[in-house]
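With one protein chain withheld, the remaining protein chains of the complex are depicted in position.
The first chain written gets the first letter, and so on, giving A and B; residue counts start at 1 in each chain.
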Amino acid sequence: MKVTFKIWRQENKSSKGNFESYDVEGLTEDMSFLEALDHLNELLVAQNQKVIAFEYDCREGICGQCGVFINGRAHGPHDHMTTCQLHMRSFKDGETIVVEPWRATAFPVIKDLVVDRSALDNIIEKGGYISAKTGTAAEANAILIAKNVADRAMDAAACIGCGACVASCKNSSAALFTAAKINHLSSLPQGKHEATQRVLQMTRQMELEGFGSCTFTGACEVECPEGISLTNIAEMNARRAKAKWLG
Amino acid sequence: MLDAKIPEGSLENKWRNYQLKAQLINPANKKKLNVIVVGSGLAGAGAAATLAELGYDVKCFCYQDSARRAHSVAAQGGINAAKNYQHDGDSVWRMFYDTLKGGDFRSREANVFRLAELSAPLIDHYVQQGVPFAREYGGVLVNRSFGGVQVQRTFYARGQTGQQLLLAAYSQLYKMKRAKKVEMFPRHEMLDIVVIDGKAKGIIARDLVTGQLKRFAADAVVLATGGYSRVFRLSTLAIGCNGSAIWKAHKRGAYFAAPSFTQIHPTALPQTSEAQSKLTLMSESLRNDGRIWVPKKKEESRKANEIPEEDRDYYLERRYPSFGNLAPRDIASRAAKELIDAGFGVGRLKNAVYLDFKHAIEHFGLETIKDRYGNLFKMYKKITGVDAYKEPMQISPAAHFSMGGLWVDYELMTTIPGLYAIGECNFSDHGANRLGANSLLQASIDGYFVLPNTINNYLASALKEDHPTTDHPEFEKVEKEVTEQISRLLAVNGNKTVDHFHRELGKVMWQECAMSRNKEGLEKAIVQIEEIKEAFWNEVNVTGGHLEMNTELEKALRLADFIELGLLMCNDALQREESCGAHFREEYQTNEGEALRNDDTYSYVSAWEYYQGDFKLHREALTFEYVQPTVRSYK
Partner (left out) sequence: MFFRKSIIALTGLFLCIFLIVHLSANSILLLPEETARGLYNSYSTTLRESPLIKIVAYVLYLSIILHVVYALLITLNNRRAKSKAYAVNRNKENSSWTSQNMGLLGIMILLFIVVHLANFWARIKLGMGEGVGLDANGHVDVYEVTYSLFQNMYYVGFYSLLMIPLGLHLHHGLKSAFMTLGFYHKKGLKFLAKAALVYAAIMAIGFGIIPLIVFLK
């Protein structure tokens, strides 16, 4: 099959950037979207041009490193999917595919389609952990956790940190990301001791990083590869209010 | 003969005895010591966080944009631990024995025992860190069975165990970053190691955003850089996984052990095009209910569902009646390869076999199968677009785990003093074959429990020496060598892409040095790889410059090392004239076509020294004091 890629090219953080169009032939429907970009890069090398910088690593939907805005959607046209899981069969022969980097002030473009998501790490650093030094843990089954509590924690913990929630949010809010981590840890008995500080400091950091606020459009939940529920944000708000007013 | 410095005492007491005798460093002195950790997976993040907690100053490097993306994240199945929660007769001893036997008796008793011994406290640790392991209704932890072991000792968090463990390690790492005990260097790739007066004293890393080369000095260097199965190009590994760090260490004096021991996983999705970059793993659990078959006729053109029973060859059931579709990984992979090579493969590229749930659905009903494997079927559909409830899956073997790696002693130190290798990048506990759910375990144990208890034994002496600085002429020299290599690559200006050569290398390695090997093929492969190396350095085209983000240059640097590593793997496979575990030499098999081990001659760990551009073999003898090596049979 043949498609036209319209791809954002930007030399580095400070340069301006613009779209470039590339007609690519010889693709097959079985190719993944990223393999089609690989293929395009090989064509560029053959023409002695610089390759397009884009991100990926595991290519099986779990590392969270890949992620671009494809034809107006984070990770492409399907719900709950990563870019690496997208295949060319999702596009029509001859289609023009517009590829843009994640857009958010907190995610500056480094080059072409690559953005800097370290803001997410900075949020985690402010409390996305349970303080327990190696070697200090008690016997595992000494902490009983009901199945539904563990399951709910796992639902939230499934976040892969790809940033699609931020990218698809009109406010570039990182509320879903932050909420998922807070709820994962604070709903478990091990994580309760630091719950107050955790929610206050992580939400504070989220604002300092320049993310917008949540207006519950629900786009994040649909674009989230793990389908993490929007209600997590409401739960975070409740935890925050409790921490703020009741301590 | 190499000395692994196994502590004295009975098997049960070795680790205790070691700890009793190891040198300690007082807290005031620890903060004067710097440690570099390269890699941020379970081993790297665990080690970096724990060393920081102990008081060392730690610098942690990863090539990804965040430590949370290290490839430990992708492990699905679970992590083993001898907790005996299921009251089914499990024990440290049994786990030790299973692992040693699973590795076909090509690993060290003392190491494996320590692995089993420390597995239980590891689960305690992860639970405390907030890992949402699966639970019973009453709140206790659940276990499942895995990888043909007779007890249930695998802990899991849905199909995302690796992710959950890694997120725990990553969170602990960032807690220590906040405490200013860890400095993080994401998007930095180690390109060489600096050895001063025979001791590892630092690294040269490339900032992948700006392209600058940077020098980092430390009192000890820890490599936790994972597996190198991307040498086959198509593998279940992340695209960025590479062998460069350990290869550079090897070239600077670290011995490389058993490089040819690589595990081929039988249930991955097949390659569908030449452009394919990755083979996705499908959980092994599918083989519990799925039946594997190929058509009996080579030129079969009918669709799978139209092929009647009498024209199907359920070859695993036919050849291994007692284990059937549940034959171990190496056996199942090899059988598939034989049939595919003989022309019985299915799919567009004739490179797959069918994994069929038709009978299981008839027998248990659609709902039961959905309940058991629903998420896997969904994933299969996402990737292939095919509904596997209606037609059989197509699966194919894929390169997976590398048991081989830098040779390390009991302390996990390589043959370069002050250089440690932990996790998948070392050769220690898995022997010639790794058991399912043991890789997360080994990486974690190395990082959290072993290294933080052994590194002090070395650092205590480093305390008395001068701290290295990056002004040392050796840093200058190594950086210059790295710069030269980069310049050479950029100057080739040929007409072929890096991926072209990676595909060529992958083809040779897959054909001759994967599931089944023979002398002639390996010798041929060595010649072919030499040719690929020659062509690569003369015909590759790497566009863009080095002082910018340049993903093509990153790939080229990694491939240059893979090519050389591939050569060593073939040499290693060639010297081991026996079949054991994942290493199957066609010349050494029983009449029934099973692996024929030779304990008299090959009960050793091969450890290769890089010697004036060539490889020199050293041996570490494996002695079995506590168990008697036996023959594995699955008939």
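By definition in this document, a residue touches a chain if its C-beta (ideal position, glycine included) is under 8 Å from a C-beta of that chain, and two chains touch if they have at least 3 such contacts.
All figures in this text were calculated on a predicted structure; none of them were measured in a lab.
Undergrad: According to the contact rule at the top, which chains on display are touched by the left-out chain?
TA: Checking the complete complex, the chain left out touches A.
Undergrad: Can you name the residues of chain A that touch the chain not displayed here?
TA: Residues of chain A in touch with the missing chain: 19, 69, 71-73, 77, 79, 98, 100, 103-108, 168, 170-173, 203, 207, 210-219, 222-223, 230-235, 237-242, 244.
Everything that follows uses one rule, which is that only the chains that are shown with their structure count from here on.
Undergrad: Using mean CA coordinates as chain centres, what's the gap between chain A and chain B in Å?
TA: 27
Undergrad: So in the complex, the part of chain A that touches chain B is made up of which residues?
TA: 11-12, 28, 30-32, 34-36, 38-39, 41-42, 44-46, 48-51, 53-65, 81, 84-85, 87, 89, 110-111, 114, 116-118, 120-121, 124-126, 128-141, 143-147, 149-151, 153-154, 157-158, 160-161, 184-185, 188, 190-191
Undergrad: Which part of chain B faces chain A closely enough to touch in the complex?
TA: Spelled out, the residues of chain B in touch with chain A are 46, 49-50, 53, 64-69, 71, 73-74, 83, 85, 121, 123-125, 127-130, 132-141, 157-158, 160, 162-164, 167, 170-172, 174-175, 177-178, 184, 186, 209, 236, 238-240, 272-273, 275-278, 280-281, 348, 379, 382-385, 448-449, 452, 495, 497-500, 541-544, 548-552.
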